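Yeah, one chain of the complex is gone here, protein chain that is, but the others are all in their spots.
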Amino acid sequence: MREPAKQGEHCVIGRDVVFGENVTLGHNCVIEDHVRIGADCYIDSNTIIRGGVTLGDGALVGANCLLGECGADFRGDPRHQELPLTIGEKALIRSGSILYGGSVIGDHFQTGHQVTIREKTEIGNHVSVGTLSDIQGNCRLGHYVRLHSNVHIGQLSVVDDFVWIYPYVVLTNDPTPPSSDFAGVHVHSFAIVATGAIIMPGLDLGQDCLIGAGAIVTRSVEPYAVAVGNPARVISNVRKVRNRVTGEPVYPWREHFSRYMPWEGTEFDAWYAALPAEEKTRYTLRDLQE
Amino acid sequence: MREPAKQGEHCVIGRDVVFGENVTLGHNCVIEDHVRIGADCYIDSNTIIRGGVTLGDGALVGANCLLGECGADFRGDPRHQELPLTIGEKALIRSGSILYGGSVIGDHFQTGHQVTIREKTEIGNHVSVGTLSDIQGNCRLGHYVRLHSNVHIGQLSVVDDFVWIYPYVVLTNDPTPPSSDFAGVHVHSFAIVATGAIIMPGLDLGQDCLIGAGAIVTRSVEPYAVAVGNPARVISNVRKVRNRVTGEPVYPWREHFSRYMPWEGTEFDAWYAALPAEEKTRYTLRDLQE
Partner (left out) sequence: MREPAKQGEHCVIGRDVVFGENVTLGHNCVIEDHVRIGADCYIDSNTIIRGGVTLGDGALVGANCLLGECGADFRGDPRHQELPLTIGEKALIRSGSILYGGSVIGDHFQTGHQVTIREKTEIGNHVSVGTLSDIQGNCRLGHYVRLHSNVHIGQLSVVDDFVWIYPYVVLTNDPTPPSSDFAGVHVHSFAIVATGAIIMPGLDLGQDCLIGAGAIVTRSVEPYAVAVGNPARVISNVRKVRNRVTGEPVYPWREHFSRYMPWEGTEFDAWYAALPAEEKTRYTLRDLQE
């Protein structure tokens, strides 16, 4: 065990804790047993890291966070065992967030405040999860997925790469509540789900589709379709949507927008064409022409 | 005052605090004056328990919780007095939850994370309140009520036994906002309110009714009715709803589902018939035939 380069007052550090170089802890931090913290990490005050957590190099963890939280019966259950939580490099986890043990999260992960991520969640690289979002566990998020504030991802959901989900969206999973016959939603690559949409259990939202704000989606939506209303109806194709001011087309968005994306500074097609074949398989991209 | 069997670092314990046998405190806990904690409880790090709280045996309280929170003007108000909060046996209160003083909560209570429960809330036994749910106080929840994540229960709401409420549902209470003429919603036994439904003030949701996802409910709903849409319309009877895969009927759900329920392992009718007469009166069950 290397000591932190610097730590605040009243920290409590358990056994078998390994710190990389240049780690700083705030005040009142609790680091439990069997934790691995990479180099150049900053852990802010009042944060608790439970046994079994591995945090990659360059992480920033805000105040009042709880990493590696235990399941339902935590301390009272004699069967309790540490569930490993692995977080990749350069994470930015904002204050008040709670991440359970039993998940694997990629590099460049970012959260807002007061986020909850339950166990058995698999998250790719460059994913952002907004303030107050609630990922219920037992689900999978691809690379470059961006969840805005207060998104609810039900168990068994699958969200492919490059998907954008906006505030107060819910991916549901119980077709006849209450039941045990859960069926997750599958959101395909490049889809956009606008504010307040609710997606019924087991549906597919096709690649590059656009779900309008407040839509209650009761049937699967085809790729490139625009669906709005309660219940949602397909009213258009994304290629027909125009910027209100400029009149220019705006979808598929990957042809017009690149912020936070790996093709920032170039174009999507050029970026994708230049990927080595073995890297192309990293992304869940299928035929990109309609 | 018995000492905790075990406590972490930097805890602060007030006067007239009584611990049962085998209580464990994490680090940095603050237990204020006049608190009663039952046997076999675990209180995790950074949790604050204010004066006047009584916690039953076998409770697990997660990190960063605040039990017995004071009302509006808390410390600055010279009229401030401790408001007792009583929580029954075997509670599981997950991290980040805030429960005000001035409420009474039954046995086997369970919360998710970051829950808020205001004063003058009366909660029965075996109730579960999901992550980020916000119970505004001055309301009543029966036995075996299950609120999923991010449910908003307005003041004056009454929720009877065996009700299921799903994420982002709101029970409103002000017919002509802003006003002081509040009227609470009454959700009757066995009703199901699906994701994102909003219920207008003062309405009754009848026993065993099913409110669809995203419904904006502007009139009371009869028992056994299915209501969907904005504004909500009754479109069917719950007995006509079928499991999409098996084609089997699924409602009333108590005839087909028993997880978390007292008739788990038997059937509802058998369980109910076998209840002693004096126990039957514990539940708000009326004529269960349509």
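A and B are the chain letters, set down in written order, and residue numbers restart from 1 in every chain.
The rule is simple: a contact is a pair of C-beta atoms (placed from the backbone, for glycine too) under 8 Å apart; a residue touches a chain by one contact, two chains touch by 3 or more.
Bear in mind the structure is a predicted one, so any value in this text is a computation, not a measurement.
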{"item": "Residue of B:L66, B:L92 or B:L285 in touch with the missing chain, whole complex considered", "value": "B:L66"}
{"item": "Omitted-chain contact residue, chosen from A:G14, A:G229 or A:P262", "value": "A:G229"}
{"item": "Residue of A:H27, A:K120 or A:R239 touching the missing chain in the full complex", "value": "A:H27"}
{"item": "Among B:T54, B:Q110, B:N138 or B:T172, the residue in touch with the chain that has been omitted", "value": "B:T172"}
{"item": "Contacts of chain A with the absent chain, listed as residue ranges", "value": "8-10, 24, 26-28, 40, 42, 44-46, 58, 60, 62-64, 92, 95-96, 112-114, 131-132, 146, 149-150, 164, 166-168, 192, 194-196, 213-214, 228-230, 241, 243-245, 250-251, 253, 256-257, 259"}
{"item": "Touch residues of chain B, complete complex, unshown partner", "value": "10, 12, 28, 30, 46, 48, 64, 66, 69, 72-76, 96, 98, 114, 116, 132, 134, 136, 150, 152, 168, 170, 172, 175-181, 196, 198, 200, 214, 216, 230-231"}
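Throughout what follows, only the chains that are shown with their structure count from here on.
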{"item": "Geometric centre distance via CA averages, chain B-chain A, whole Å", "value": "28"}
